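Dropping the structure in here first, questions after.
Just one protein chain is left out here, and the rest sit where they should.
Our next item is chain A:
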Amino acid sequence: MAALNNLTEHLEAFVDVTRSPTHHAESLKAIATSLEKGVLSINQLVVEMDMYLTTTDDVVRARGILLLAEMLDYLKSKPLDNAVVHSLIGFFTAKLAEWRSVRGALSGCLALIKRKGVAGLVTAVDAEAVAKSMAQSIQVQSLALYDRKLCFELLECLLEQYPEAMINLGDLMVYATCEAIDGEKDPPCLMVAFHVVELLGRLFPSPSGPVASEASDLFEFISCYFPLHYTHTKGDEASIPREDLSRGLSLAISSTPFFEPYAIPLLLEKLSSSLPVAKVDSLKCLKDCAVNYGVSRMKKHYKDLWPALKDALYASTKTDLSFGLESLTSPGFEMGEIHRAAVNLLQRLVKQDISFLGLVVEDIRVNMVFDTISRYLRYEEMLDTSKLEVLVVSQILSVSARSSVESCNIIFQTFFFRLMNTLGIVEKTSTGDLVHNENSTVSTRLYHGGLHLCIELLTTSKDLIPSSEECTSTPESAQQSWCSIVSRFSASLIEAFTSAVQSSNDDCSADAYLGVKGLLAMGMFRGGSSPVSRSEFEKILTTLTSIIAANSAKTVKWELALKALVCMGSFIDRYSESEKAMSYMAIVVENLVSLVRSSHCSLPSPMILEATSEVCSTRPTYVEKMVEGFEEAFCSSFSDFCVNGNFKSIENCSQLLECVTNKLLPRLTEIDGLEKSLVHFAISMWNQIESSVVFSYDFNGREFVEAATKTMGEIVGVASVDSQNSIIQKAYNVISSSTLLAMESIPLTFAALEGLQRDLSTRDELILSLFASVIIGASPKASIPDVKSLVHLFLVSFLKGYIPAAQALGSMVNKLGTGLEEACDTIFHESSASGSSIPSDDSSKTIGGSEALLSKICLGFYGSLDLQTHAITGLAWIGKGLLMRGDKRVNEIALVLVECLKSTNSSGNALHPSAMKHAADAFLTLMSDSEVCLNRKFHAVIRPLYKQRFFSITVPILESLIVNSQTPLSRTMLHVALAHVVSNVPVTVILDNTKKLLSVILEGLSVLSVDSVHKETLFSLLLVLSGTLTDIKGQQSVSDNAHRIIECLVKLTSYPHLMVVRETAIQCLATLLELPHGRIYPFRREVLQAVTKALDDPKRRVREEAIKCRQAWTSISSRSTPF
């Protein structure tokens, strides 16, 4: 009972039009839920609503009916009793005649008609009654937008769900539709209306049916929308895009063949319009019509259709043919939308009816093209009209040929002989000799236009091969006729293209382009039935390869040939043509790889490397071959250098390694099996180095060492753990057999280290750097043998100044698992035991015995300045490794480094300035992201927020030291260190601490601006400041310190050493205007003076910023400008 009480309430709420729409929706929802749950049945609802449905108050009745309709919409998938549905549809049908409640009636009918697959469907008889009532009593165009849409949807639904019933109604439906559409203007309604017409066309296919008899009227109503044009682009119409609506219209127009007598003339007329949209729409619609109307009906219009289509093609083609690299695999000219639509239509027409091709073949303009071709030798010489002629005709012929095998045969039979004749290309007899006609003295004439046409034909015909292979049932002769024509000419064609390429010179790329494109087209025929024989295919490959091998400079021809080869390689791979792959391997790959191997070829090695890597990456087997070739080339050049001292070979080696790094490694994921070959390559590098025991010649081969370490590191970086292990093992063997391991025996004592001044031999240096790069690239899972002695080795070598050793040590402490303790012991503590045993001077006695030797060296207790700076740098890298994994020991290192920066450290004397500088820069090493090591690529262990942690440890210490520092030098260095820390930490951290940091940043800026050495640091610190100025978090403290900030920035506007500093300072001044007016107004004069000076800056960018800034600052004063 309670449910019923509520019901009345909800009913009242919905019927009351004065309430808000949300209120209405709520009550609807409430009733719907109770219906759905079964608390309330639809019968009960109707009984309860009796009063609302029959009242004489029009408004209340309309609302009541609408409510019932909405309810039925909610219950679309709930089974209902057939009798209930019958009586309801009867009710709604009757109400259709009543215009006041038409919306409810329409929605009710629609909701019931839409019911699908559940119990309680509307019967066909009832549906018929709905349609009748609707046709008779509703004036669609007099209704509101939403109601009109409902009408069209109802029609659509009726036609879709009750086709039989609607066929019975016959004429009535067509009339109703005509009447409903007449004058409709809203896209959402039209979209449905067009679909209704389409359905009608499908429903009445009989020539004596209502659509056939009413075709002219019906077409008139829809044709007035063509071509669609939106007058209001904004607003609710935008909900239906123009493309969708135009597609709907096109489907409606093409829905029934009975429209044909009216539609085609209209479309042809619109095609001749100058409006691009009209052209595109007509072409698309014509294509739909061609599909649906059938050949016999379209045939009548061929005579008008062909010229119109031809004109559209002529009008939409541009004459600039590109001879560039990028158009080798594309048509070479721009395709507009009109052009594309026209091409589609032509292809459709030819495919559908071969007799259309007759018009094309007999067309006088098409036939004229051969005269045009033979008139000009070069494309550039042609008049624009001739260019257009050639381009359009080649397009027409190739599109027609592409449509079907049959059309291809006709085109080739009609035109190919003539074309060959024009070009002077002769045919091959059955014996294989070339037939010479009487004027054989005339050699091949390479008309560009003709070549273009020929290439277009060949390119399109190649797409037809697979289809002919698929359907073997078709007779061979019909299939192969074009193929046999091509194969009769293939030898001469290849010759002609070859001669075109060879005759080309550098300033004219057209010859080379056409030649290479032709060869490419000839080489891309698929399968066994290809018109190009294997020997001919090999000839193409040989020609292209020889172009690559012969050119000593990077010309257009060279690039074109390379691209063609790459295209052919990937084509062979895609269609897995095993026979051609063998030829390709034998001719292209082998040749190029042998060029790489031989050190004495005319081609510069970067070019040959590029060519090889491009060509070979088309197929995994080639890659293997290539890496093998690279390996051999590397080994032979390297040993050539070692034995004969040939500097050119070492240069080759570096280029080869660079090629591996830049070309091959980035494509690792694309090429299967590359990793394996590269690991093999790395191991053979080690083998080669191992076997060349003596370098008879010293070389200043920084370049080579760099290339080698880079390649080695990257290979190790990408290799799997197992491969890493094998490389590490190999490298360790080389190390242990070399003289390097002797360094392990050097005790870590002051005296011993002092004696270390002698340099390493070149070979040892190479091995050390390579080994360091292996360690840097290794992942944490890889196992490193003999950690202790390796740590020792790296320790000694970085003290001698080899930075890679320090980086490797950093990587080791970053990644080591169980061996970490041992390694750290070696670095920090064990050394101290030996360190304390040596006799030392008085000052060092004050230091506790547990202090590490390393830190003592850093603080300058022993040894030369060099040793000290090396130790500081090394310590920074070790610290970085520890910091990134979040190890506590980094704190000790930070303390040592800070100690180095103090004006008077614990030993009482100041450090050398250079050592201090190194210590300050160590903070940059610690905080910044490195490209060389300890990054994600090289599998570094990275704890989140490690920078923040270091920031919070060091900044307070540095701040307090800055306050207490006595000498200006130490003060500057402390500021440099702080700037490094501050500028490398994420900006949010700075923003959280703006209040604390701002004054020290400002002080830093003024301290650093003194010396030009610190300009980069100054700039990064300035960027930090500029970041705080705009943020809401920092605004309060910025506002409090405005005077100091402005003073500092004003000084920086005339900073002489770096332009970006001045520029940024001026930009910062401009942003300061966002502060409260009262805060900044007092500094107006000061700022304007500074900025006015900046107007005369030597750099344009600074001046421009100055103008903007000055304009902004002058405008904060109410009026007068201060001149």
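Keep this in mind: a residue touches a chain if its C-beta (ideal position, glycine included) is under 8 Å from a C-beta of that chain, and two chains touch if they have at least 3 such contacts; residues count from 1.
Operating definition for what follows: contacts and distances are computed from a predicted model.
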> Which of the following names does UniProt give to the chain that is not shown: "MIP18 family-like domain-containing protein", "RNA polymerase I and III subunit D", "TP53-regulated inhibitor of apoptosis 1" or "AP-2 complex subunit alpha"?
Replying inline: "MIP18 family-like domain-containing protein"
> Looking at A:Ser503, A:Ser691 or A:Gln1111, which makes contact with the chain not pictured?
Replying inline: A:Gln1111
> From the list A:Cys224, A:Val291 or A:Leu1095, which touches the chain that is not on show?
Replying inline: A:Leu1095
> What is the set of chain A residues that contact the non-displayed chain in the whole complex?
Replying inline: 1092-1093, 1095-1096, 1100, 1103-1104, 1107, 1110-1111, 1114-1115, 1119-1121, 1123
